[in-house]
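One protein chain is absent from this view; the other protein chains keep their places.
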Amino acid sequence: MKKMIMKRLALLVFVVFGVTFVSFFLSHIIPGDPARMMVGQRASEETLKQVRGQLGLDQPVWIQYVTYVKNVISGDLGTSIRTQKPVLDDLTAFFPATLELAMAAFFIALLIGIPLGVLAAVKKDRFWDHFSRLFSISGVSMPVFWSGLIIILLFYGYLGWFPASGRIDLNINPPTRVTGFYLIDSLLSGDIVAFKSSLKHILLPALVLSYAQLAVITRQVRASMLEVLGQDYIRTAMANGIHGWVLLYRYALRNALIPTVTVVGISFGSLLGGAVVTETIFGWPGMGKYVVDSISYLDFPAIMGFTLLISIGYVLINLVVDLTYYFLDPQLRESEVD
Amino acid sequence: MIDIHQVRKTFKTGAMKIDAVKDTNLSIQQGETVGLVGESGSGKSTLGKMLSGLETPTDGMIAYKGIELWKKKKFKRLRPGEIQTVFQDPQSSLDPRMRVKDIILEPLLALNSKERKEKGKMERLIYLMKRVGLKEDHMNRYPHEFSGGQRQRIAIARALITDPQFMILDEPTSALDISVQAQVLNLLKELKREKNLTYIFISHNMSVIRYMCDRVAVMYKGKIVEIGPVQSIFQNPKHPYTKILLSSLPSLFEETKEKINFSHPPSLSSESACVFYQKCPLRQEICLKEPCYQPASENHTFSCHLQ
Amino acid sequence: MLLEMKDVSVEFTGMRGSVQVLKNISLNISKGEILGIVGESGSGKSVTALSILRLLGNNAKTSNGEILFNGTDLLKIRTKEIQALRGKKIGMVFQEPMTALHPTMKIGRQLAEVIERHRAVSKKAAFRLAVQALKDVHIHDPELVAAKYPFELSGGMRQRIVIALAMAAPPDLLIADEPTTALDVTIQAEILNLIKELNNKNDTSVLIITHDMGVISQLCQRTLVMYGGEIVESGSTNGVLKNPKHPYTKALLNALPDLADPAQPLQAIPGEIMDLRHRPNGCSFAARCSIAGEYCRTHQPALVEILPQHYTACWKGEKEQND
Partner (left out) sequence: MSAEIQTVKQIEKPITIHPVWYKLKNNKMTWIGFVIIFVIILTSLLAPVLTSYDPTKIYIVEKFQGPSGKHWFGTDEVGRDILSRILYGGRLSLGMGVLAILITAAIGIVLGTISGFFGGYIDQIIMRIMDMILAFPTLILAMALAAALGPSLQNAMLAIAIVKIPVYVRLARSETLVLREKLFVKSAITFGIHPVRIILKHIVPNSLSPVIIQATLDIGDAILMIATLGFLGLGAQPPTPEWGAMISIGWKYLLDFWWYPTFPGIFLFMSSCAFNLIGDGIRDILDPKSNS
């Protein structure tokens, strides 16, 4: 297991370099001049040059890259051109909001996706199977930015049950920051009003965001359940008198979840991606909105900082996936002992 | 015709090294059928694959008609199509998306265009198909329309299209039902006589080996432990493993047959021990040293200290 | 009589209509007996085994007939009742030991799970019994093996464990469907010995399904020969093997290379195995039979007692007898 973690961490270093490299040079082929964006159209050549110097844009590209990597290693992601604040500060300010939304959506997807997938597999070709199929196909086909709008139109526009934007009512003070998750922080400080409000705010965006991943998880669980249920050892267990929940849960689902873990890992990554769009629609003050704004502003340091963070997050998710595999599959554990 | 000299094949899985075939010598004369028998993992199939170019020998020399087949880890086909293989599983040995005609003609693609034209004539194809027991109108069908036995006939026709002299038969009837197995065995025997073929016949089934082969080599854990004429091996087995193999063959009509069993692994072992040391019921201290081959009778040798 | 199958037929329903895979199968097994069913692929021998425990898929329909086990009709009882019977009264062993065990559950746990189902014992006691069960199938170091996962064991070991699972209750009847086909000959012999020993020790009846005449001759007292979903011959193993009455049985025995003279061609059965989707009107073997006449092709023979306790379904055989 140590070996595996080491491997993943080595990959992390590799990815950090790769990602900085790719995103750095990508951002430099973007047509457009960030210095010009900063000073505005009417500024003189003189000021433009000065700003370029400040930003280090007058240096050769590879020197800029080396400087950038050096800074990254020391924890400095540069200063955002748009907000004029250190990128790291911006990201730490916005990241918890995104993570809270993604986590909420993730749990909704798991909580509904796994049971629905199992149900569809057990009742193959009957009502629940057809239902889950339609449900998940419409899930992966639903444009998030559109379903979000329809839900706002319905629950906010017509019914007025839920708010349409933000993390918490404007007249309620956000809870003291501990984790950065409003739901958890409000509970920690015992602020029920804030908890209720943030719950109301997170519900719609989390539902919208979770739908597509829910569909993916349902399909995967159904497929691997069907495969496992068709295997010889299930038949052996049945012939030995194992049936009902024990058969479904302890014999089938446990093994069906092994291939599902990868899909779940990927789906968490997609949630972070999907959050970009959902946040735009629901005015959720997270990283997604931040990055969309940064892209349209050609804010290199911000974009690079964001991609770096997301990629590191991705590698960490993969590490978690590997660890889960490790605990679920004894054969893997054994092969590690070389 | 075939000369196998001190051939070794080592597989690496992680840090483990396993000798699938070790220090094997075997020569095959023109026109004979040599059987390779042993349990799964004995290396009999690996040996076959090294003859057909699917596995690279780690060490040693394999020659066909005096010319080395493997040179510097590269397989040299003196003349493509001289050596052909028929595999065990007719389910997976035919491309499901090709018509029977194209399947049978496929080996010709490795030949030069003159030979290809000559051997790929329609009359020859039809003749071959009929010879192996297929009908002319099967030509345009797909493999899934055939039963296991018929597919094996297709595979045999495909192997014959290049007029090979030497054929590697790797468990050719193991996946077939008894009634169909007899048909295929008969066909293989007839073809051998007609075309003066040389066979290496790989099987785990002792009675098939007995029926098909002139000589048989018994393999255990990558090593040939006993080799000799079929009659001699069946009537007078020398190596304890051969004896166990023969005694565990469920026989139809003998009610009582003395059964010899494997022994349980000993606590003591050594790298250089006899390959059968771990399970040998007769093992003694001397067996911790690898035995040499010794003759039992003419052409019949075995590798055991205790005879 | 421990088990009695009377006129059982099974149909599989697929995309394109249904296929009859078993046709009026009748058999019986008495206590302590070992009965063998021998046949080639498509003969319906495995379906027969699965139909007893009602383990056929949803696409299978068991029509008419009855399967009496200790007097109760297994086809009529409720799902709950057959579930309670599985493993407890009737155990089953399948062909593929490599895939027949729960891949991520330790051997001891798997056995204990089944033991808890069938006997009123505590978790601890179940585990102790599991170790004992491993000992009973002659596994060395049962404690060590109990703590292992299936992938750490060889095929022969796994098949022993599958047998231990099936014998956990212990059941009155053990059904073994090609229990040694996937194993090496040397291991096969050991497994067959084990089955025989368990049969002796517990007086468990055994139904063994195989394509291998050798297995039959070594293990079974009585033998059924199946072809095309029907029983074509039945009798004592000795009688069937040494004095076969049905042309199919005769041909099958002659097709074996075991005793054949290498200088002579084998007596192969012409043609291919019957396609169940095109069941002929008459005898299903008629198309491949060397002695079949016109009557055989149009009229279906019934199983008749041709010698005492020796039955065959052949028009020619009956005539022979009458002459």
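Going in written order, the chains are labelled A, B and C, and every chain counts its residues from 1.
We adopt the following convention: a contact is a pair of C-beta atoms (placed from the backbone, for glycine too) under 8 Å apart; a residue touches a chain by one contact, two chains touch by 3 or more.
Just so you know, these numbers come straight off a predicted model, no measurement behind them.
**Q** Would you mind spotting which of A:8, A:52 or A:235 touches the chain that isn't drawn?
**A** Of all options in A:8, A:52 or A:235, contact with the hidden chain holds for A:235.
**Q** Out of A:72, A:168 or A:310, which touches the unshown chain?
**A** In the full complex, the listed residue that touches the missing chain is A:310.
**Q** Who touches the missing chain here, B:77, B:117, B:195 or B:289?
**A** B:77
**Q** Extract the touching residues of subunit B with respect to the undisplayed chain.
**A** 52-54, 77, 80-81, 83-85, 87-89, 92-98, 106-107, 109-110, 144-148, 155, 158, 162
**Q** Tell me, which residues in subunit A touch the chain that this view leaves out?
**A** Looking at subunit A, the ones touching the missing chain are residues 15, 18-19, 22-23, 26-27, 29-31, 122, 124-125, 133-134, 137-138, 140-147, 149-150, 152-153, 157, 223, 226-227, 229-230, 232, 234-235, 238, 243-245, 247-248, 269-270, 272-274, 276-277, 280-281, 291-292, 295-296, 303, 306-307, 310-311, 314-315.
Rule of thumb we're sticking to: only the chains that are shown with their structure count from here on.
**Q** Rounded to a whole Å, what is the gap between the Cα centroids of subunit A and subunit C?
**A** 54
**Q** Report the inter-centroid distance (CA atoms only) between subunit A and subunit B in whole Å.
**A** Distance between chain centres, rounded to whole Å: 55 Å.
**Q** Provide the C-alpha centroid distance between subunit B and subunit C, rounded to the nearest whole angstrom.
**A** Here the centre of subunit C sits 32 Å away from the centre of subunit B.
**Q** Could you pull out the residues of subunit C that touch at least 2 other chains?
**A** Answer for subunit C, listing residues that touch two or more other chains: there are none.
**Q** Indicate the residues of subunit B shared as contacts by at least two other chains.
**A** If we look for residues of subunit B contacting two or more partner chains, we find none.
**Q** Quick check: in the complex, which residue numbers of subunit A touch subunit C?
**A** Answer in residue numbers: 231-233, 235-244, 246, 250-251, 254-255, 258, 328-331, 334.
**Q** Quick one: in the complex, what on subunit C touches subunit B?
**A** Going through subunit C, the ones touching subunit B are 40-41, 140, 184-190, 192-193, 211-215, 217-218, 241-242, 251-253, 255-260, 262, 265-270, 272-273, 288.
**Q** Once bound in the complex, which stretches of subunit C touch subunit A?
**A** It comes out as residues 53, 55, 83-88, 91-92, 94, 96, 99-105, 113-114, 117-118, 149, 151-152, 162, 165-166, 168.
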